[in-house]
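Excluded from the complex is one protein chain; the other protein chains are retained at their positions.
The block that comes next holds subunit A.
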């Protein structure tokens, strides 16, 4: 999976959680939770955004932080839950 500037999930995380910071380290396997880039409040925002952006019903959204640990994890879940959107 590429991490280009047109990647909406990466763009969202850079814009909302890393605004004004160097995002060069945000690779596909960068740990968003461990690094505290996404904290518990951020996780709620991230999940809400994914649900609304990709039209995934809240019943189909995993609520464990592990599902959102890395960009690769998030893309994997979104591509399974909303394959047409990714």
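The rule is short, and it goes like this: contacts are C-beta pairs under 8 Å (C-beta built on N, C-alpha and C of every residue); 3 or more make two chains touch, one makes a residue touch a chain; residues count from 1.
Heads up, the rule we're going with is that contacts and distances are computed from a predicted model.
Looking at the choices "ABC transporter permease", "Acyl-CoA dehydrogenase family protein", "Putative DNA modification/repair radical SAM protein" or "Cytochrome c553", the name in the UniProt record of the chain not drawn here is "Acyl-CoA dehydrogenase family protein". Among the residues A:9, A:23 or A:47, only A:47 touches the chain that is left out of the figure. Within the entire complex, the positions of subunit A that touch the omitted partner chain are 12, 16, 40-41, 43-45, 47-49, 51-53, 58-59, 61, 63-65.
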